[in-house]
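Only a single protein chain was left out; the remaining protein chains are all shown in position.
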Amino acid sequence: MSYYFTVMAMYILIGIIAAWGLNLQFGETGVLNFAYVLFVAAGAYTTAVLTLGHPSASGTQQYFWGAHLPFPIPWIVSMAVGAVLGVAVGLVSLRRLRGDYQAMVMLVVSLIATYLVSANVGFLNGETGLALIPQPFGNLHLSELNYRWFFVAVTAVVTLLVFEVMRRITGSPLGRVLRAVRENEAAAVALGTNVVKMRLLTMAVGGAVAALSGAIEVQFIGAWAPAGWTYPETFGLFAAVLVGGRGNLGGVALGAFLVQGLFLEGTVLLPSIGNPDLVGAVQWITMGVMIMLFMWFRPRGVLPERRRRFTTEARTRLPLLLVRAQRDARG
Amino acid sequence: MNQVLSSLGFGIVTASILLPAAIGFTLQFSATNVLNIGFGSQMTLAAFIGYVCTSHGVGLWYALLLAGVFGGVTSLLLNRFLLTPFMRRGTTFFGMIVITIALSLVLEYTIEAIWGPQSVFYPLSTGGTVHLGSMSFTGEQLVIIGIGVALALATHALLRYTRTGKAMRAVAGNAPLARASGVPAQRIVDLAWMLSGFMGGAAGVMLGISLSSVSFTMGDTLLVEIIAAAVLGGVGQVYGAMLGSVVIGVLLEESAIVLSGAYAPISAFAVLIIVLLIRPTGLFAGTAKAKGVAA
Partner (left out) sequence: MVSVGALPGASAATKKASGSTLNIVSFVPFSGPDASFGDLALSGCYPAVYAVNSAGGVMGHKLACTTADTRGDPVDAVPAANALLAHASNVAAIFGPSSDEVLSTQPLLEKAKIPTFLMAGLSQYDYQTDPYYWRLTPADAAEGVAMAAWAKEHGYTRAAAVFATGTTSQGDGPASINGFKALGGKIVANVSLTPGQPSYNTEVSQVVNAHPQVIFFTAPADTSATFFAELHQLNNGVVPPTLVTEVAEEPGWINAVSGAIGLPTLEKQFAAMEAATPPESIPGWVAFHHALYASPKKVPNVGQYVDDPFTLSYYDAGILVALAMDQTHSAKPAVFNQAILGLSTPGAGKVVVHTYAAGAAAIAKGKKVAFIGASGNLYINKHHNVAGAFAAVSEGTNPHRIALVSAKLMAKAAA
C-alpha cells in the first residue's frame, strides 16, 4: 500500500507543478496555451535522452542523441529547453493572432508535434517511446520503499521552490501587469505595456515549469511515449486550473489534486470490478460529469482568486491601477 | 500528374465530409460564441445512431438522414439544457471550452460503454467504381460528394435568401443589437444549433462510410481537421468554413504525394499556421473581428 501512496503523491505533486505553470499562462495572463502538454513532453524527452546515454548503448531503442548526465543537470537543461520552446511557439502564435485563434494554432502545434515524433522512429523511438530511463538517485543505495519516499521528498522540495517562484511573480508588480494583460488588453496596450513581450515571458517561464514537471515524471516512471502527451492531456490540466480556481495558487494546487490525482490517476488505482471495458468508460464519464458539476456549483473554482485587485468595480478603475503597476514595474 | 488527379478525387471526398462538419462547427460558434470541443463526439454519436438504423434494416441513406435529425435534436437539447444555462451563469469563453471538453468525454465514453471499443461498419456495396480520368469514385463516394455540396448550397440559400437566414446572420454579427431590432434571438440560436447538429450528424455518417468503419474516437480524430478548416476560413464565417474545408480536404490528400505518408497530415496544419501568420483572422475576416474574445 505504501507504493500506492508514493505513486499518488508523485502524480499529485507533478500535477501541481504542471498546473501552476499553466496557471501563470492562462490563470494570470490569459494566454490559452492548448499546446501545454508539448512542453511537459519536451522536458520529459530532454531528461530521458540526457540520462539514457548514447543511443548505441541502449540496444533496441532508437533516438537521435543521448548522454549520461547526473542529477540535477537533466532537469535544468529540460527547463531551458522548455523555456526556449515556449518562446519559439509564442513567437509563431502570439504576435498577431487573436485569443481564440492563438488557442487553435497551439492545438495544431501540439498535434503536429505528436505526429512528428510518432512518425520519425529514429528521433525519439516513435510510438514505442523511450523506456528503462535511469533513476536519478540510484547511487544512494536506499531500500526500494525509502527510495520512493526520498523521491517524493525531493519532488516536494521542488514543488515548494516552484511555489515560491510563482508567489513572487504573481505578487510582484510584474504580476499585476500580467493580470492587466488578461483583464483588459486594450487598456494595457494603451498604457504602454508590451503585451506580446509579457505573453512571451509567461510562455518561457510556464514552458520551463511544464518541462520540469515532465522531467520529474519521466524519471519517476522511467518511460515516455506519444500516447502520454496527446492534446487532450492539456485539457486535463486546464480542468485542474478551472476546478481549483484560476489565479489562486492554492486553488490550482487543489484542482491538480482533484483532477490529476483523484480523477485521472486515482481511478486507475482503484481495483477494477465488473466488465473491464465498462469500468474504463464509466471512469471517464464520471470525470466529465464531475467537471461539469464543479463548473456549475463552483464556477470560480473551489478556491477562487482573491478579487481584491480586480473586482468588478475595480475594473472601471483599471487604468489607474495599471499606471501604478507600470510605475512599480519600472521601479 | 495522374497521382495528383487521383488524390484530388479523394481530396474532394474528404472535403465533402468536412464541408457540413465545418459549417456546423462554425454555425455554433457564430450563434453563441462557443468553441464546441464536443462537436466531434456528437458526430460520432450520430454515426452510431446511423449504425443502429442500418443494422435494423434501414437503408444507408435514410440512416444518414435519421442520424442527421438525431444530431440536430441532441445538439438543440445540449445547447438549451447544458450550454445555455452555463452561459447564463456567466461562464467565461474558456470555461465553456472546458464544459464542452467534459461533454466530449461523457459522450465519447457513453458510446464506448454502449457499443464497445471495437469499430462497427455500415453495409457498403463493394461494387464497381466510376472513373473520371485518373480519378475514381465508388458509388457511395459520389453520393457523399453530392450530399456535401448540397448541404453547402442549402446553407448558402438559407443565409442569403430567407428571413431566418438573415436573422441568423444578424444574431451572429451582434446578438444584443439583433434582439433590440426584434429578432427572436433564442429561437434563432436554437435553429442554428439544430442545423449545426444536423450537419454534424450527417457528416458523421458520411465519415463512417468513407472510412469503411465507425469507431468511438472517429469524430474526435476528425475534429482537428474540422477546427483547422473553420479557423482557416475565419472562425464564425460560414463561407470561410466552406473554403477552408475544400483547402484542408484537398491538401490532406495531395501533400502525401510529396511527403511520405506519415508526415502528410502535418502539411495541412502547416498551411493553416502559415495562412494565419499572413492573415491573422483567417481567409474571411468580417464580423468575427468584432467578437473579440475576452478571457
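Going in written order, the chains are labelled A and B, and every chain counts its residues from 1.
Going forward, a contact is a pair of C-beta atoms (placed from the backbone, for glycine too) under 8 Å apart; a residue touches a chain by one contact, two chains touch by 3 or more.
Just so you know, these numbers come straight off a predicted model, no measurement behind them.
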Touching the absent chain when the full complex is considered, from B:10, B:70, B:86 or B:284: B:10
Touch with the omitted chain, as defined above, among B:79, B:210 or B:281: B:210
Absent-chain contact - pick from A:67, A:132 or A:186: A:132
Touch with the omitted chain, as defined above, among A:224, A:238, A:257 or A:294: A:224
Residues belonging to chain B that touch the chain removed from view: 3, 6-7, 9-10, 13-14, 17, 112, 116-124, 126, 128-129, 136, 138, 207, 210-213, 215, 217-218, 221-222, 225, 249, 252-253, 256-257, 260-262, 264-265
Where the missing chain touches chain A, by residue: 1, 3-4, 7, 11, 59-60, 115, 118-119, 121, 126-129, 131-132, 144, 217, 221-225, 227-228, 265, 268-272, 276-277, 279-281
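We adopt the following convention: only the chains that are shown with their structure count from here on.
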Rounded Å distance, chain A centre to chain B centre (Cα mean): 30
Chain B-facing residues of chain A, complex: 26, 30, 32, 92-93, 96-101, 103-105, 107-109, 111-112, 115-116, 118-120, 182-183, 231-232, 235, 238-239, 242, 277-278, 280-282, 284-285, 287-289, 291-292, 295-296, 299
Complex contacts: residues of chain B adjacent to chain A: 35, 37, 82, 85-86, 89-91, 93-95, 97-99, 101-106, 108-110, 112-113, 116-117, 224, 227-228, 231, 235, 260, 262-263, 265-266, 269-270, 272-273, 276-277, 280-282, 292-295
